[in-house]
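With one protein chain removed, the remaining protein chains of the complex are shown where they sit.
In this document, chain identifiers A and B correspond to the written order of the chains, with residue numbering beginning at 1 in each.
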Amino acid sequence: MRKFFKRLWPNRGSRWRTTAVVLTASIVGLGFFLMKEGEVVSYLSDNPQACVNCHVMTPVYNSWMHSSHREWVSCNGCHVPQDNVFNAYYFKAMDGLYHASIFTARAEPEVIFMREGSQEVVQNNCVRCHVQQVTQRKYDGFIENHRQNRTDRQCWSCHKEVPHGRIHGMSTIKYNIAPLPTNQEELVIPSWLQQEMESE
Amino acid sequence: NRKSEAKYQYVPQVDIGENEVRNEVWGENYPKEYQSWLQTSESSFASYQGGSAMRDMLEEDPRLVVLFAGYGFSKDYNQGRGHYYAIEDIHNTLRTGGPKGPGDGPMPATCWTCKSPDVPRLMDEKGIDEFYSGKWADKGPEVVNSIGCADCHDPKSMKLRITRPALVEAFDAMGKDINKATHQEMRSLVCAQCHVEYYFNKKIPGKEGVPYLVFPWKNGMTVEAMETYYDDLEFTDWTHKISRAPMLKAQHPGYETYLTGVHADRGVSCADCHMPYKSEGGQKFTDHHLQSPLNNIANSCQVCHRQEAKKLMTNVYERQQKATENRLKLEDLLVKAHVEAGKAWDLGATEEQMKAILNDIRHAQWRWDYAAASHGASFHSPVETARVIGGGLNIAQEARVKLVRLLAELGFNQPVPMPDIATKEKAQEFIGLDMEKLVQEKEEFKKTLLPKWLKEAKAREDAMDSKEVSMLDQ
Partner (left out) sequence: NRKSEAKYQYVPQVDIGENEVRNEVWGENYPKEYQSWLQTSESSFASYQGGSAMRDMLEEDPRLVVLFAGYGFSKDYNQGRGHYYAIEDIHNTLRTGGPKGPGDGPMPATCWTCKSPDVPRLMDEKGIDEFYSGKWADKGPEVVNSIGCADCHDPKSMKLRITRPALVEAFDAMGKDINKATHQEMRSLVCAQCHVEYYFNKKIPGKEGVPYLVFPWKNGMTVEAMETYYDDLEFTDWTHKISRAPMLKAQHPGYETYLTGVHADRGVSCADCHMPYKSEGGQKFTDHHLQSPLNNIANSCQVCHRQEAKKLMTNVYERQQKATENRLKLEDLLVKAHVEAGKAWDLGATEEQMKAILNDIRHAQWRWDYAAASHGASFHSPVETARVIGGGLNIAQEARVKLVRLLAELGFNQPVPMPDIATKEKAQEFIGLDMEKLVQEKEEFKKTLLPKWLKEAKAREDAMDSKEVSMLDQ
């Protein structure tokens, strides 16, 4: 990643320098545009809809929506460190930047994988909530082998369904109809009914 | 922008109109949902008390015939089955009788409300009051598509939407705005358009005489709140033929009872269990085969519960059986109370003497029905269901204690002999129904009027074209 940007950056004094300045300016401008376009402010929240700003996130949104965890934890609860506030926003910013650049470059793969860093974060988050269930001796009778498995393996190597289901990939959910933030139409009733209701 | 791409990753085949009633047209754009919707036509699964198989409730339990004496449900009452059959079943039921043409038959047009996407279309075209007006037979040629896409979806965005005014009005009456519902709530509210207790209010100021569909939720949705609502209105569905009690019919308060259960409390929606995700060839979509989740435990319950399917099934059956046990006791008491009240009339009881008794019978049977007709409730909310039945048992017996005292006063101090209602036929004979005539009329209707309706509808729909989406539109 760093290499990639280094190569892109023009050497001091090169003819490209001026062009680069102009380019930088436009990139910043574009950045603001992208920020608006990407509803960046919404990323500061824990609202999972922030993540569906990108269509590539709709399969994971939808699978989460249909998972046992929907009522308990949304994206950030698993994918962002929850140990302290600073860490959380830092991780989110880095993650967000990464996603945004890949997305803008249209380089998203058909099947997305968590990077190693993310995996650690997620594993820690599973443990954060389930620590008692997976560590207490007294639950050994209730759930076998958890104490060992906690350290040796990733939770989702067994709990494959949690929370995105067994099948992954961009087209695993055919009609990615998620409540897009761009689609903020508020009525849940057809217009004829709305008129009728108003006329009363 | 790129975000909207998501919405149209698929290639729409047709442009679906605002009032597109033909499910197969929607199906061209959404074949998987449509294919699974078609499966609601399956009718082979039977569970302990539910499933999609045809089950004649009156045959399974002839006591119901006595409970409903003087009312349509004593003629014919089946367990609900798949959405695919909504139209067919309302054609076939003896409750709608054998109309000979417009203006004829026992039922109002309002009966169509929960059976078809033709309903929102007609309401849009004619107005709501006009839709509710007239006889069931008047709109026969207009309502022909079974419950489908347009009932729950906005054709443009495919977002869930509420198409039935009664639900919107009921929210209004409770001081709530249905447009504030969350996405997750909508996944239950679309069902709450139909799977709810209702009545026909013919006395709405300005709409007098129109059997307007109303959900009686103004005071709340508990069995007591709705009872007070009806008592305050002095509303009565029918007068019982034997006891002459002013009865209430509870129709499937599924949503109301579901709300009192632990699943609703934890944010689990109807669609989570009855329309879970399904995988086909590596793709996931919402299974539109709405059915008993017991026929689909792996995709529904097991998303959240790791227990074996058999165990989960047992959990459901256990709760249903416990509810049934006391519900049947209550049923027995109600049959006795009706018959005993009939005896009291025979012996010359006065209105004055009967008043409190009949009111008890009304309230007890209302509780029984609230628990019985909300078909899923013994699982959706077993504790509330048991509470309601317990209340009913108490009131039914209260009626009987009073009845015994009255009968003694009238000179009859012994158990009142009970009729033989061992079978549906015997029970129907006991309450004086001429079943042969009813069946005969229905047959006549199916031979003469019904084919006309269907022909007329076909002609109308054939004339509607589906707009293929041109490449340019995309």
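As a working rule, a contact is a pair of C-beta atoms (placed from the backbone, for glycine too) under 8 Å apart; a residue touches a chain by one contact, two chains touch by 3 or more.
The shown structure was predicted, so the numbers you read here are calculated from the model rather than taken from an experiment.
Novice: From the listed residues B:179, B:201, B:295 or B:397, report the one that touches the chain absent from this view.
Specialist: Checking each option in B:179, B:201, B:295 or B:397, the one touching the absent chain turns out to be B:397.
Novice: Of the residues listed, B:83, B:252, B:289 or B:319, which one is in contact with the missing chain?
Specialist: B:319
Novice: Of the residues listed, B:108, B:276 or B:382, which one is in contact with the missing chain?
Specialist: Selected residue, touching the omitted chain: B:382.
Novice: Where does chain A touch the missing chain, residue by residue?
Specialist: Against the missing chain, chain A presents residues 72, 129, 132-133, 136, 138, 141-142.
Novice: Hey, which chain B residues sit against the chain that's not shown?
Specialist: 262, 265-266, 307, 311, 315, 318-319, 322, 325-326, 329-330, 333, 382-384, 386-387, 389-391, 393-394, 396-398, 400-401, 404-405, 408-409, 413-415
Operating definition for what follows: only the chains that are shown with their structure count from here on.
Novice: With chain centres defined as C-alpha means, what is the inter-centre distance between chain A and chain B in Å?
Specialist: 41
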